[in-house]
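As you look at this complex, bear in mind that one protein chain is not there, while each of the others sits in place.
Coming up: chain A.
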Amino acid sequence: MKPRRFNMRSLILNTGSSLLLPLLVLFSLFLLLRGHDEPGGGFIGGLVAAAAVALKLFAEDYKAARDMLRVHPLQLVGIGLVLAAVASLPPLFVGESFFTAQWWSLDLPIFGELKLSTPLLFDIGVFLGVIGTVLTVVFTLAEAEHS
């Protein structure tokens, strides 16, 4: 077999991925927000979101995937770790022990009651951390492939 020019631009994959991408991001957010009482959560949601960006990488190229993410994946890891650490602090101010879950409830005009909590903040931190870690690995592999 002769070595041939590497060309991965498939029309089917391109069209399919542009349909699939918004659904995947939506599904990852759904998994993230559902995670408290039912299966789901930050980790698996982050994996699905990272898979969405990896799909963009496969369907188009490295530059398109980087542009879609806009920031460096390591920055996402940093933001995620800060959010997860901040989630441990609120109970200290109300005299409870470190990392105790705190719940707040807001009354929104149209949507009704919105429950916010520190576990949710922690889960968002995990979500960003997982996206960042997985994409750091994927992007490093893609860079090694280019050079």
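A few remarks follow.
Rule of thumb we're sticking to: a residue touches a chain if its C-beta (ideal position, glycine included) is under 8 Å from a C-beta of that chain, and two chains touch if they have at least 3 such contacts; residues count from 1.
Throughout what follows, contacts and distances are computed from a predicted model.
This figure omits one chain of the complex; the name its UniProt record holds, of "Nitrite reductase large subunit", "Sarcosine oxidase subunit delta", "NADH-quinone oxidoreductase" or "Multicomponent Na+:H+ antiporter subunit F", is "Multicomponent Na+:H+ antiporter subunit F". Within the entire complex, the positions of chain A that touch the omitted partner chain are 1-3, 6-8, 13, 24, 27, 31, 38-40, 44, 47-48, 51, 54-55, 58, 145.
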